[in-house]
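Of the protein chains in this complex, one is absent; all others appear in place.
Chain lettering (A and B) follows the sequence in which the chains are written, and residue indices restart at 1 in each chain.
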Amino acid sequence: MRLSVPQAILAVALAASLSACTSSGSSSSSSASSGASGGTIKIGVDLPVSGADASIGLPTQNGAVLAVEEANQNGFAGGKFKLDTSLLDDAVQGKHDPAAGAQNVKTFISDSAVLAMVGPFNSNVAKSEIPLTNDAGLAQISPSNTNDGLTIGEDAKKLRTAHPDVNSYFRVCTRDAKQGAALAQVASDRLKLKKIFVIDDNETYGKGLADVFDASFRQLGGTVLGHEHITANQVDFKALLTKIKAQNPDAVFFGGNTSTGGGLIRRQMADVGLGKTPFLGGDGISDDEFEKQAGDSANGSYMTVASPDATKLPSAKSFVDAYKARFKSDVGPYSANAYTAAKIEIAAFEKAIADNGGKMPTRGDVLKYIAATKEFESPIGKVGFDANGDTTSPVLSLLNVRGGKKVVIDVIQLKS
Amino acid sequence: MHFDPVLFAQQLVNGLSLGGIYALIALGYTMVYGIIELINFAHGDVYTLGTFFSLAILTLLGVTGVVTGPMLIVVVAVTIFGAMILCGLTGVIIERLAYRRLRNAPKLAPLITAIGMSFILENLMLYWKGPSPIPFPAVIPNPEFTLGAVTIQAKQVMVILLAIVLMVVLQAFVYNTKLGKAMRATAQDKDAAQLMGIDINTTIALTFLIGSALAGAAGFVSGVYYGSTWFFNGFGAGLKAFTAAVLGGIGNLAGAMLGGFLIGLIEAMTTQFIGDQWSNVVVFSVLVIVLIFRPSGLLGEALPNKV
Partner (left out) sequence: MSLAARIGSSLPAPLRTQRGKTALAFAVALVLPFLGHNGGFTNFLADAGAFVLLALGLNIVVGFAGLLDLGYAAFFAIGSYSFAMLASPQFGIHLPFWLLLFIASGIAAAFGILLGAPTLRLRGDYLAIVTLGFGEIVPQTFLNLSQWTGGPNGIGSLDQPAIFSYKFGFDALPYYFMVLGLIALAVWVANNLRTSRLGRAWMAIREDELAAAHMGINTTTTKLAAFAMGASFSGLAGCALASKLQLVSPDQFGFNVSVFILAMLVLGGMGNIPGVIVGSLILSALERFVLPQGTNFLHGLNINVDLTNSRFLIYGVILVMMMLFRPEGLIPSGQRKAELHAADEDPTAAAREQTLYTESVT
């Protein structure tokens, strides 16, 4: 059938508008508008829950979901409001994707029932989301973003051009300047390493962390033998590792995730004679997938997690038990963080509702209370936010892979 | 950095090993292109399937680590032949389903179909084994040999030898058997070959069978060499293997092998002397340069444009 340009446009326009009207993305049409009493309040959750990042993304999402379910069971806002989640995935073809994250945030923003969000997991996704939440004034707490440029410095300012004086982004975990510095300290003081070769995956988080480690290690008197970037989807690291071996490093540092090559690099280190050489990394390789992919070579790896070990903290015991009972599996490294983030938002909702005389609060009210969080009791300790949205009680866990499993060997309390 | 001959030699070995895998894949590309002038985009993914099939066979055989003794030969033979047969069949099926109908269509059509086929295969493998790399059993014991100060692993020797051996066998087949003759005739002039009584359909199917089988062998070898496999392996490897086929001279078997080794070397040397982040850029730039200045490749004859 032949259609002219205008006829064609007409046909598709009708189809699209029909489809748009019958679809609502993930936003429900039962959203209450501000000022009404009763209704549903939602927490938007944007995390990579499919694909390669799912092994760490899904348990994180579960933490937030648990918080919401518990709140409903315990009579949220005196039972006048119902709490719900809007769960969206920012992974595309198995990998976290900034454009998908931005899309998800736009969905949250256009859903008036969403008064706050938890996420994202990855720093490069946050970079595309923060300008949007800043513009919309939607409070956003990340359980795991560690890149410094999200809250500090010129880069952070560039993300907040819509409302430069308002901060709507927070994180309950520490940032890479501290993570990288702590790792450098561990390398130099605890592990007594002198010469390290640095690799990164050329992504926002990986490169950022590697750059910080590089600079910090040098500052502590160590030698950085070289700093290379791998390419996306790379599977053969032999040439790179041979190059590194020739320089006789005491250790190899990797800035990046398991899903961008961490596990494979560790595995191939054995092939070039670096199998016994320590392997250092950040929270990007703190997922279980790392041991699977590194295989027998996983032992001798050290990594940090930007959260305390929930299984060791007494304050976290009830959370861990509740999580196990609900999801029939162990907590992930960031489950407690996401749980805490959601709980902070829920507390803010309740305060804002009370302030508003029992009516649906605005995003601005909620944001105000979240920003004012200080000494909030949570499974990960007492949490508060500074003026930049960073946590006032940064803590890192140091893990070591022994006998094929990760073991927490230290908890590092950092200065704010 | 002063020139270190030992390091250079070590990278040479790395490059040749990587190149051996490219060579095996390139053989399939060059055969198919030689006969029907189609870049079988899905070929790289058949290579990945080869690793997946190998993994499945090894799991069936209960192999999770190194196999020792006479069982080793049995395991390797069964797995390689199994992967080759399964991949060969896959190639034949793809040709039958997707490419045969389009043999006389404008070139755009089969090429786009091949891309679609590639996407389909990749996503099927994504469903089969998931998005993350999967561990592959070591299978062969991996002693190290030293040649002077250079360390070579048995795995690396295996890859390089297998590539050479398979190419030689293939060459012998193509030049000394009746079927091989039929393939060469079809590649030279399809219609004339048909007039001489050659069954074109069978010949082409055979070409796909053999080419894909070689990719299957490459798959097994790659699984052992890296100790892991991944659904998306084939995309990059396929592209570079095609570059290798072009570099060596499309349609030329020895050229495909030579091209494969060369591309592997170029990758390794770029990583060593320039930096890992530029290795892909350099390889693809080689592709462009070869196609501008010597499109017939290193071992190909300059073909006149068929009018």
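By our rule, contacts are C-beta pairs under 8 Å (C-beta built on N, C-alpha and C of every residue); 3 or more make two chains touch, one makes a residue touch a chain.
As the structure is a prediction and not an experimental result, all values here were calculated from the model.
Shown as candidates are A:S50, A:N72 or A:N400; the residue that touches the absent chain is A:S50.
Shown as candidates are A:T231, A:S315, A:T362 or A:N388; the residue that touches the absent chain is A:T231.
Where chain A meets the missing chain, the touching residues are 1-17, 19-27, 50-51, 89, 91-94, 97-99, 102, 106-107, 109-111, 124, 127-128, 131-132, 135-136, 149, 155, 158-159, 161-162, 202-204, 206-207, 229, 231-232. Touch with the hidden chain on the side of chain B covers residues 33, 37-39, 98, 101-102, 104-113, 115-120, 122-124, 235, 239, 242-243, 246, 277-278, 280-281, 284-285, 287-288, 291-292, 295, 305, 307.
What we mean here is this: only the chains that are shown with their structure count from here on.
Averaged C-alpha coordinates put the centre of chain A at 39 Å from the centre of chain B.
Against chain A, in their complex, chain B makes its touches with residues 4, 7, 10-11, 14-15, 17-18, 126, 131-133, 135, 151, 153, 155, 226-228, 230, 232-233, 235-237, 267-268, 271-272, 275-277, 279-280. The touching residues of chain A, when paired with chain B in their complex, are 50-52, 54-55, 93-95, 202, 228-231, 233-236, 238-240, 242-243, 246, 258-259, 263-264, 267-268, 271, 273, 289, 292-293, 295.
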